[in-house]
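Sharing a structure with you now.
Heads up, one of the protein chains got dropped from this complex, but the rest are sitting where they should.
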Amino acid sequence: MGLRWYHFTAWGLFAIGLALLPEIVSKGTLRTFIFANYLVIFAISWDLLSGRTGYISFGHPFLIGIGAYTSAILTKRFGIDVELAIPIAVIVTMIGGLIVLLPALRIRGSYFALVTLAFMELMYQLVQVIRPDLTGGTRGMSGIQTLTRGAVNGFYFSSFLMFVIAISSWFLLRTRIGTALTAIGLNESAVEGSGLSVTKLKMFAFMASAFVAGLGGAFYVHYLGSLAPRALFDINFVFTIIVAVLIGGASTIIGPIIGALFLTFLLEYLRPYLPGAERYFIYGGIALLLYMYQPKGIYALITSGWQMLQEKSVK
Amino acid sequence: MLQILIQGMLLSGLYALIAVGFTLIFSIGRILNLGYGAYLMLGGYIYFWASQSIGLPKLVAVGMAMIFGVLMGIMKFQLIVKPLKGNHVAIEISTLILAVVLQAGVVFVFGDSSKILLPIVNGVVYVADAPVTYNMLIATVSSWVILLSLYTFIRTTDIGRAMQAVSMDTKGAAICGIEPDRVNMVTWALSGGLGALGGVFFASYTQLAPSMWVGPLIISVAVVIVGGIGSIIGTLIVAHIVGFMEVIVVSVFAPELRGVFTMGLIILVLVLRPQGLFGREEL
Partner (left out) sequence: MTLALEIKNLVKTFGGLTATDNLNFDIKEGRSVGLIGPNGAGKTTVFSQIMGELQQTSGQISLFGTDLGTLPTSKRIRLGVSRTYQIPRPFLELSVVENIRVGLMPNSIWSMIIKGPDHTKEEKLALEVGLAETDFEKPASELSMGDLRKLELARTIATGAKVLLLDEVFAGLTTGEIAQISSLIQDLRAKGFTLLIVSHDLPALEPLIDHVIAIERGRIIATGNFKDVVNDESVRASYLGQAT
């Protein structure tokens, strides 16, 4: 796997930093961190599906929404315990992942991206029409059971979830499966020509992504206590996820973490100056410039800097 | 029945007008301009600003919207498409980001709330008890006129033929002395202008809102994908399929299901017949 001492040090420092954070920052900032944590989870989920394989998903909220709605409906409408509802929601989301996989067996590139966008819009419309008694229709649902009380608890809980998902995804992509998934993004037929079943590999990537999306979506809805279809199946939400991954650095797992934190804090920092949706103007502008001129993201900047430092210390 | 027929014709004409600019770009470079909806949004807002805030004559305002669209198209080509050199996914992501940025810009200038656009042409005519606004009628008629002139433009003029050549084989066209960059720029400019014009009509059909770019984008995508790669005739046919189905779904089933058919159609066609219903034709 090519693990080095500094990998462990970095992850360790990251964990310690998360643990100490509530001592340092205000409750308001902590709430921002909670959102950042969930954004990291969604960004990792996107990265698992799209970052390496090159199958760009423009409809990731489709998966996240399945997780969120399933768990919310099970707990609120059917009185099922959260402990049971969340695993069921994750399984249902993975079935949703299979639905996203179907078009990926035949089409790729822009066409695949469009199908996923259509999936999301279809979900948005269907959720409002089919059984509004369960889904809450256009207004969505509120009064969903929450798992934590207060900013500190919510922060520790989401940080723990995010950390576990991040470190396991990171380990996963450092194994040979990571190489195989990268190879799919580079030349699919050559992967098949190396004796590996491309379908199996894609299925694994999509399932892993759906697993994380379902987990993130379900826990997120039990943090918020409410959900609204327009906020969930929204192109701005897609935009935030993709931009977080891209400016952090796709296919690295660390990149999405950096990107999501960077974006959340950019938004937070801009709040006093630009109170409304205008923040997206600056935010999107920065994202666009970064993406056009540093398509490999902030992570690539950091690693190349680190390599330069190492080379210097060797000399 | 007649009601459905009339409403269907009107909506389909509008959709054809919206989709044609998107089709143009797709046929030339196989690029999905996911920021296409932003032309419509900006066109609508420029028209609103010029005619309702400043009080310029409506026709001048429409002209301003189109000129703005053309400039946007040129800028997009020069600043995003050209530097990214045919990396389709990067162009699609960048144009999508740009659309969100522009949406935020519109909120910044005009505010978050939606605005009602006064009709470009006032008046209503009753056809078999069904009200038809002159506004929609004009939109449909202009849509037909524009599509027909575009068709003749591409078939008969030099630049139109050059566009056809580039759409078939960019390298081949370059060898024959056509500058693909110039042709591309003209196409992007044309697409921007058409998009802005479509936006003026679309906004007067629905309303002006910062998020209004998403709906037309999806309709354009549906029309282009289902109609097969960038054929103008295919665009016209599929715009009618989509338009009529929407009207039928709304009047027979439920208004909320309006978009379900469109989405379902996109998914089905892309998965089952990626080349589109009408196959691949040049422009």
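Note that the chains are named A and B in the order they appear, and that numbering of residues resets to 1 at the start of each chain.
Here is the rule we use: contacts are C-beta pairs under 8 Å (C-beta built on N, C-alpha and C of every residue); 3 or more make two chains touch, one makes a residue touch a chain.
Given the structure is predicted, the values throughout are model-derived calculations rather than measurements.
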| item | value |
| --- | --- |
| In the full complex, displayed partners of the excluded chain | A |
| Given A:Ala104, A:Leu117, A:Ala151 or A:Ala180, the one touching the chain that is not displayed | A:Ala180 |
| Contacts of chain A with the absent chain, listed as residue ranges | 1, 172, 175-177, 179-180, 182-183, 186-187, 189-198, 200-201, 204 |
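Keep in mind that, in the parts below, only the chains that are shown with their structure count from here on.
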| item | value |
| --- | --- |
| Cα-centroid distance, chain A relative to chain B, in whole angstrom | 32 |
| Of all residues in chain B, those that touch chain A in their complex | 30, 32, 80, 83-84, 88-90, 92-94, 96-98, 100-101, 103-105, 107-108, 112, 210, 214, 218, 221, 225, 254, 256-260, 263-264, 266-267, 270-271, 274 |
| Chain B partner contacts - residues on chain A that touch it in the complex | 54, 56, 58, 102-103, 106-107, 109-111, 113-115, 117-119, 121-122, 125-126, 128-129, 235-236, 239, 242-243, 246, 276-281, 283-285, 287-288, 291-292, 295 |
